[in-house]
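Taking it in order: structure first as structure tokens, then the write-up.
What you see is the complex with one protein chain gone and the rest in place.
Note that the chains are named A and B in the order they appear, and that numbering of residues resets to 1 at the start of each chain.
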Amino acid sequence: MSPIRNIVSASPHIHSGQSTRKIMLDVIIALIPAFLVGLYVFGIGSLIVTATAILSCVLFEFLIQKFWMKEAGNVGDLSAVVTGILLAFNLPSNIPLWMIIIGSLVAIGVAKMSFGGIGFNIFNPALVARVFLLISFPVEMTSWPKPFENTWTYLDATTGATTLGIAKEASLMGQTLSEVSDMIQSSQDMLLGLTGGSIGEMSAIALLLGGIYLLYKKVITWHIPVSILLSMFVIGGIFWLTKQDMYLDPVTQLISGGAILGAFYMATDMTTSPMTPKGMLIFGVGIGLISIFIRLFGAYPEGVSFAILIMNAFVPLIDNYIKPRRFGTPIKFKIR
Amino acid sequence: MNDVLMQSVGILGGLGLLSSIFLFVISKAFYVYEDPKIALVEDILPTANCGGCGSPGCSAFAEKLVKTDDISDLFCPVGGNETMQEIAKLLGKEIKEKPPMLAVVRCQGYCDVRPHTTKYEGPISCAIESMIYSGETDCQYGCLGNGDCVDACLFDAIYMDETDIPVVISDKCTACNACVEACPRDIIELRPKNKKDLKIFVSCVNHDVAGAARKSCQNACIACGKCVEVCPKEAITITDNLAYIDPVYCTLCRKCVDVCPTNAIVETNFPVKKVKA
Partner (left out) sequence: MLQTFPLGGIHPPENKLTKDKPIEKMPIPKTVYVPVAQHIGIPSEIVVNKKDVVITGQLIAKASGKISAHIHSPVSGKVTKIDKIVDHSGYKQQCIVIKTDIKATEEAQINTDKLRTEIKLSPKEILERIHECGIVGLGGATFPSEVKLHVNADNPVDTLIVNGVECEPYLTADHALMLAKSKEILVGIQILIKALGVDNVIIGIENNKPNAIELFEKLTKNNDNIKVASLKVKYPQGGEKQLIKAVLNREVPKGGLPNQVGVVVHNVGTVFAIYEAVQYNKPLMERVVTLTGKNLINASNFWVKIGTPVKDLLEASGGIPEDTEKIINGGPMMGKALKNTDIPVIKGTSGILLMPDVESHRPEVQACIRCGGCVSVCPMGLEPYLLMSLIERSRIENAIDNDLMTCIECGSCSYICPAHRPLLDFIRFGKKLHNQNKAS
């Protein structure tokens, strides 16, 4: 007998080294630029909100796993941190701490752990929490601090409305956009993120930077973000062309609100998105259509989070019917 | 205000009425006649849904019992003879009594007698491990110790001891055959169970020739034939380097246990023998 204690296992004997933790770490890295812009624009409040959200999410995950599910915890995979950051990015920087903690409990406890933890949740946890908070505390959730005026203030920040909010208000009041045009920020400011809004959703450029990093790292593929943004652009553009004075132009639609944050970070959440490229495109177009319709015709100024949650519910259906093309079967239509 | 009230009551009431008519029609149109006896038989069955009878569940078995004329081949191992007699009485059919059975684990490859030479990594499942190779020890017939039988048992009648060999709890075992089917090595066998739970069996399934078998496990049957010689009832046979005690002929005399040089033949629940001074 050989003196060595052999290990025997089935092939393959090597592994790519990719892990859930590394993927989550990449997402965190990708979110840093947007956070820095948030910090610059909204000041200390954004730091407090983000830190609270991360801490409470991780804590709830740890506690639930240890005392409720009684299993070896996997807080180390950083998925709770990502949920915390994404939740914070969807909150205004002057929201009270207890609301954040409630939000974290909803995200981790209700949306994630009650389904069985990572990989089993149907809906994106951060978005469930966000929508829960938005419906429960509409005032606090939509009084956005004004940019640059609140560097050192937290709860008592001066607040203002967002571009989408103004446009919605105007359309509900029967006003035209040109009547409120002086209140709408320039698209350059919106691109850089120097406007009011939630902590992380404002700077299109910072978010795109992180998105490109994720694409480069192959954490996400182009299918979901591109299909969401393209469908929003096309449908928004059609309506804008019909009534230019009532609807925002499509470029503003894309760079305002949570469109880019949603398209690159929320909709691409692996657990709650389809597996196949074809499925991803269907998913993305669905999100784009629903969010643009909510924005233009719904009661809420912003619809990306609702759209993603609605399409999340369709993911099992999409995965069931949209199969990858098997090798050796005829090509129906090609996406690659 | 009244209008609104009436309207909503009308709409909701109308909807309710429509759906109840719809449901009524559907239930009549798609009514399936089911023999009431099936439900009665199912009540008698233990409803463990273990599949030991060969049917996928108790209700399927009940249907089978009611629909087949000759049920002498059908048997519920969990309920045993009493249950079957009750069913026979209800249906007015003949059954064949079967002796109560019990699962026994035919391997004694504990860590100290069967050295581990390799380490398996992969899904903790005997079926998958056995697909990859012959196991962590040099014995390619014995227990793999991943507990497929424990997972298969619906009655918590098997547990793994500290050396990862399964142990059957005689009182809980219903002889449903689930562990026998789950074991990729066919180690577990159903043997007749008597009142005091006395058993004598060859606790080894190693078909290797003597030297190889002994090298891989000290408790292995080496097919020396001593037990065959000593058996007064000719109940023991050796096929393919492995002794087997036929429970039908064995009279539990315990002679073979004494002569087995490797302790491969085990006895259970016998009183301690008086040692001759």
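Quick note on the criterion: a contact is a pair of C-beta atoms (placed from the backbone, for glycine too) under 8 Å apart; a residue touches a chain by one contact, two chains touch by 3 or more.
Bear in mind the structure is a predicted one, so any value in this text is a computation, not a measurement.
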item	value
Hidden-chain contact residue, picked from the options A:V75, A:M275 or A:L289	A:M275
Chain not shown: contacting residue from A:K146, A:K217 or A:R325	A:R325
Candidate in contact with the missing chain, chosen from A:N6, A:S114, A:S178 or A:Q244	A:N6
Missing-chain contacts mapped onto chain A	1-2, 4-16, 18-20, 22-23, 74, 77, 79, 116-120, 221, 270-277, 319, 323-329, 336
Where the unshown chain meets chain B, residue by residue	117-118, 121-123, 125, 127-128, 131-134, 138, 140, 208, 212
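Rule of thumb we're sticking to: only the chains that are shown with their structure count from here on.
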item	value
Distance between the centres, which are taken as Cα means, of chain B and chain A, whole angstrom	52
Residue numbers on chain A that touch chain B, as the complex places them	1, 5-10
Partner chain A, residues of chain B touching it in the complex	117-122, 128, 131-133, 136, 138
